[in-house]
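All protein chains of the complex are present and in place, except for one that has been dropped.
So, chain A:
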Amino acid sequence: MIRLENLSVGYKVGGHERILMSRLNMSISTGEVTALLGANGRGKSTLLRTISALQSPLDGRVLIDGKDVAACSTAELARLLTIVTGHSDGAGAFTVEELVRLGRQPYTGFFGRLSDRDRAIVAEAMAMVGVSHLASRHVATLSDGERQKAMIAKAIAQQTPVIILDEPTAFLDVANRLELLMLLRDISHSQHKAVLMSIHDVSSVMPIADQLWLVVPTATSHAPSTPGSHIPVGSHPGATATPESEILSGSPAELIASDAMQHLFPDRPISFDPLRGDFLPSHP
C-alpha cells in the first residue's frame, strides 16, 4: 500500500541539505499497523510529513496505491491518505458530528453538502470509534481522550486506504492510550487500512503493532560506535554527509530478538528490557 523508493528525507537549510534519512526502501501493506519509534529530533515527524506529501522528499519517491504522492493533486491526496496530527484549537466550536463531517469534504461538492450516503458514513465512523453519544457536544468541551477519538472518527470518515498519525497517544491516560491503540489495530485489520503512526509509548505499542520502524542514529546501528568508522553514502547527488538516522524495521518480536531496540537510545543511561517490553534505567 505504502512504498518508499530510495526515499531521502530532510531539509534544505540555506543551500545546504540536512539529510535525516536516505535511500529508504520499505513498505507497509494494507491491514497492517506500523509504529515509528525513535528519540526526539531523529526525524520521525519529517518522515511522516514527507510520506503525507506535506513536505517534498530530498530524493526518491513515496508511492501510495502505486501513485507518487509528490505528483498527486491535493484533491487526489485527500482520498489517498488522512492525517491525525493532534488537536487544532480552531475546531472548538464544531460539534463532534460537524468535525467528523469534515472528513467527507474530499467527496462533497462546492458548498460541502452531504448526501445521505455521506451522512451514513459519518454516523458509522462515529459509532466505530465510540463517539456517537458525543455527536452534538462541542469539541472544546471534550476531554483529551474524547477529542482524539473524534479526530480519528473524522479520519475514518475520510475513507482513505492510509491513515497517518503523529503521536496519537500523547496526553492520554493509560486506559485511553491502550483503548485507542486497540481501536486503530481493529480498524486497520477489519477495514484493511495501512496505519502508520509515530509514538513514544514503547510498552503500549509493542503488543498491537504488526511492524516497527526504529529510527536510530546511523553510526551506532551498524556496530558499536567507533567515531569516523561509518561508510559514507555516496549515491546522493551533492550529498557529502551521511544521513543522521536510518530505519531498522521488522516485527516487534524480531527486533526484540535481535536486540535492535537497544539502538533507539544509545549513549543514554537506559536499556530495553525484553521481559517488560519497555525501557528501564540501566543502573537503577
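One rule holds in what follows: a contact is a pair of C-beta atoms (placed from the backbone, for glycine too) under 8 Å apart; a residue touches a chain by one contact, two chains touch by 3 or more; residues count from 1.
What we mean here is this: contacts and distances are computed from a predicted model.
Between the names "Secreted protein", "Ubiquinol oxidase subunit 2", "Iron ABC transporter permease" or "FAD:protein FMN transferase", the one given in UniProt for the chain missing from this structure view is "Iron ABC transporter permease".
From the options A:L54, A:A70 or A:A170, the residue with contact to the unseen chain in the full assembly is A:L54.
When the full complex is taken into account, the listed residue touching the unshown chain is A:Q105, out of A:N6, A:Q105, A:S249 or A:S271.
Counting over the whole complex, chain A has residues 52, 54, 74-75, 77-79, 81-83, 85, 88-95, 97-98, 102-103, 105-106, 108, 110-112, 132-133, 135-136, 138, 140-141, 158 touching the chain that is not drawn.
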